[in-house]
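A single protein chain has been omitted from the complex, and every remaining protein chain is retained in its original position.
We call the chains A, B and C, going by the order they appear; numbering starts again at 1 in every chain.
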Amino acid sequence: MILLPNITLSPSRVDQLLVWILQGLAAFAGILVLLIVGFLMLEAFPAVRQIGFLSFFSDASWHPVEGFYNVMAMVWGSLLAMLGAVLLATPLGICSAVFCHFYAPTWFVEPYRKLIELLAGIPSVVYGLWGLVVLVPLIGQLHPPGPSLLAGISILTIMILPTIALMADASLAKVPSVYLRGAIALGLSRWTTIRCIIIPAATSGLSTGIILGIGRAIGETMAMLMVCGNVVQVPTNLFDPMRTLTANIALEMAYAVEDHRAALFFTGFLLLGVVIVMVLAVDYIKQRHTYA
Amino acid sequence: MGGGTLVEAKDVLGMSARSTSRFQPWGPFEERSACCEPHPLIRAEKLSLYYGNTPAFEGVSWSIYQGCLTALVGPSGSGKTSFLTCLNRLTDLIPGCRVIGELSLGDLNVFAEQTDVLQLRRQVGMIFQKPNPFPLSIRKNLELPLREYGIIDRGRTDHLIEQTLNDVGLWREVQDRLDVPALRLSGGQQQRLCIARALILSPQVLLMDEPCSALDPLSSGVVEDLIARLRGQYTVVIVTHNLAQARRIADYASLFWVHDGVGQLIEEGPVSQIFETPQHDLTAAYISGVRG
Amino acid sequence: MHKSFGSNTDWVACLLMWGIGSVILGIFSLVVGDVVWHGLAGVSWEFLSTAPRDAGRAGGIIPILISTGLLLSICLVVAIPIGLGAAIFLAECTSEHHAFGRVVRISLDVLTAVPSIVFGLFGYAFFSHMLGMGFSLVSGGLTLACMVLPILIRATEEGFRTVPNEYRLGAAALGLSRMTTLMTLLLPAAMPGLMVGVILGTGRAMAETAALIYTSGYVDRMPESLMDSGRALSLHIFDLSMNVPGGNANAYASAVVLIGLLLVMNTLASWVAGHWLKRRMFWA
Partner (left out) sequence: MIMLSWPYHTLACFLFLLMMGCESSDRMQNSAKLVITGSSTLAPLVADIGKRFESIHTGVRIDVQTGGSSRGLADVRQGLADIGMMSRPLHATEQDVMSRPIARDGISMIVHQSNPVQALRNEQIIKLYTGKIHNWKEVGGEDAPITVINKAEGRGTLLLFLTYFQLQNIHIRAHVVVGDNEQGIKTVAGNPHSIAYVSIGTAEFDANHGVPIKLLPIRDIPASLDNLQNGTFPLSRSLLFVTNFTSTTLAKDFINFVQSAAVYDLIAQHYFVPISS
């Protein structure tokens, strides 16, 4: 149910004004996307015209200085790192919220929640630094060289976990208590109650958390640049180094000129495309699985 | 004054000097065939419940008989619902809630440390004031408790679901839409579904917290008839504000009252005694509508 | 038999939850502990109250703290009203299937995934260059606002969506104007959602590096106005750890300060929200 279903039904002037203002603000948020997309297109356009759209997918490799512009390896790099992290962080994040709500002793909940909130704000540089100095050498001892898809997934998981956990926490808190009482009165075990009633009832909030998580995972730049190894190749196993689209932009933008620079903007543009596909997919899944 | 003095009212059973001359708002009492053995199933000994330091009720000593329909009446805040929630230990959910005294269900000491709460709640079903089906399909609502207790075989669950829905008179209404969300049913249907959900585990005791008060008179009548039909098969404890309803369907009744913000059991006995020959002034006043 | 079935899985789940809880706690203690271990020794009153010297290897971080504070205030002052308005619109004026609402919602989801460096380049081209703000705190703050907006809106919208319908029905039945309903009933009820959004948003803004290199800049002098360039704390950490040889010690110390700052801000945010909520509830 919504408060203002229809402007014309509203009798009050103030209300109408309110709706227009709100609509304007929402439109502003939408326009921002258009601005950014437009900006990216403007910058990427020379590359597409000069280099040719197909070169980005059919060239031999990514060596822009020599005139090779294949970006597919980095698309895979971004996707694999993101998928790995989301697959790991989603259950962990939801479990963390469930733990907070149903298992942890009361005195423990507040400090635990504070810690998660804190972690949401730690700069990616700090995670990246930790990854570079502590995690990567560890992985390197296991299987050289160390900077790898695995390191990327681990750091990303740690980074997006707070986002998912906080959103899940907020949405679990809002599950109506009548469901909980009903389930408990039925003698359902804690786990069944959570699995079959609480989590389905919180789907909307959980999926928002996952979308924010996906967003942060795929958009993460600095930490990825520091731990992934940045070799342009499709990783064949977890220990292979790889490069994400974002790391590519950050790594080369500072020194890129002309076509190279435009090609980097094109990778940014491509990233948006990947994100749009992901978001639409999640949206579709959510639509199918929500009980009205 | 403690609970002890009030319990003494029980000893003056049969004295009806005051009530004979009293105004009778109810018409002649219709004798029902004794449906229950006077065999106490639930026993409370000086039971008190505190929310933090605030007492909800104090010193309740009382027996509830097996197979009977027992009504709890009394003004708001007199501890009826609190008493009800003690019977399946929903009190565990409330932080800072303490229970003092003895409460037993058959041989089981309800508040003992080693009591298996899930097992207890499986034997003691509960229906709430507002229907609270889970945000799942009708079938899943009923399947969930079954699966929880290990009945996974599809044929058996389907059979039990049909049988129970028949028992609550819902089968004909929903048989061809078992997979629609339960929240799309009408209020009365939802409440009958909740009763079915509680019955499907064949509990010994059924607790009902004003099960008809959130429903329209028509649905309320249907649900009330259903409750009346349960008499004999189950031990039903019902909290109601509807005195006429209590009188229509209950075998035993008790009156709770508030003294200085603390709930107390004023009088209990067969429904004929409470409504025809009340032993306590307050009871007489309450059922005649003078007070409360 | 039934009993054992139910409680066995429950027991396993309980163990699992505790396991996951402690693993998360463990990992994070490891990361935070590592940073604090390396950095705590470097934090002193002198570090907090002096300007950086020798490219940040020596000296303190006071101008950087001030710049960070200003950046964050600009970001929140701009983002919260817009975010709140958009969230109210999305949650209260459009249904899940409303076309305009859906477009805006999907745009926002897309916006959350735009890499920060793209925001940086956008801010550089749009705010610094096109709108002529130069490399300044305003330009950086506005870029941050763009980044934070989607997080803020989605979390707040979620807050509004979960306000029980009884509130709206009850208010409508009383004939309250929508404005009043919104301000006195829905807003306080949606407050926790907004708070999560603000916390996540400030978190992201505080942590931002790439977007600020191109907009608010690198100057580690005390800013004299909002049109001055100023270096953010996370950029300082990045520069010290990645660009300045021998900057590690102060990088870790700055990271400890950042963590402390986050702690203070989160506590403050929840306190203010709780306080405000109480007052609002009382008056309403």
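Convention: a contact is a pair of C-beta atoms (placed from the backbone, for glycine too) under 8 Å apart; a residue touches a chain by one contact, two chains touch by 3 or more.
All values derive from a computational prediction rather than experimental measurement.
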Please provide the labels of all shown chains that the missing chain touches.
A, C
Would you indicate which residue among A:Leu34, A:Val65 or A:Val234 is in contact with the undisplayed chain?
A:Val65
For the chain not shown, which residue from C:Ile66, C:Val219 or C:Leu263 touches it across the whole complex?
C:Val219
Which listed residue, A:Met226, A:Leu245 or A:Leu271, touches the chain dropped from view?
A:Met226
Given A:Gly93, A:Gly146 or A:Gly182, the correct residue touching the omitted chain is A:Gly146
Touch list for subunit A against the chain that is not drawn
61-66, 68, 132-133, 136-137, 140, 144-147, 225-226, 229-232, 241, 243, 250-258, 260-261
What does the interface between subunit C and the hidden chain look like in terms of residue numbers?
54-56, 74, 77, 80-81, 128-129, 134-135, 138, 179-180, 183-184, 213-214, 217-221, 224-229, 239, 241-247, 279-280, 283
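Throughout what follows, only the chains that are shown with their structure count from here on.
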List the centre-to-centre spacing of subunit B and subunit C in whole Å, with centres computed as mean CA coordinates.
50
With chain centres defined as C-alpha means, what is the inter-centre distance between subunit A and subunit C in Å?
15
By the touch rule stated above, which residues of subunit C touch at least two different other chains?
6-7, 10
Hey, what residues on subunit B touch two or more of the other chains?
118-119, 148
Under the definition above, what is the set of subunit B residues touching subunit A in their complex?
88, 90, 93, 95, 117-126, 128, 130, 132-137, 140, 144-145, 147-148, 181, 183-184, 194, 197-198, 201, 207
Subunit A contacts subunit C in the complex at 1-5, 10, 12, 14-15, 18-19, 21-30, 32-36, 39-40, 43, 92, 95-96, 98-100, 102-104, 112, 114-127, 129-130, 134, 158, 161-163, 165-167, 170-171, 173-174, 176, 189-192, 194-195, 204-205, 208, 211-212, 214-216, 218-222, 245-246, 249-250, 253, 265, 268, 271-272, 275-276, 278-280, 282-283
For subunit A, which residues are in contact with subunit B within the complex?
106, 178-189, 192, 196-197, 200-201, 291-292
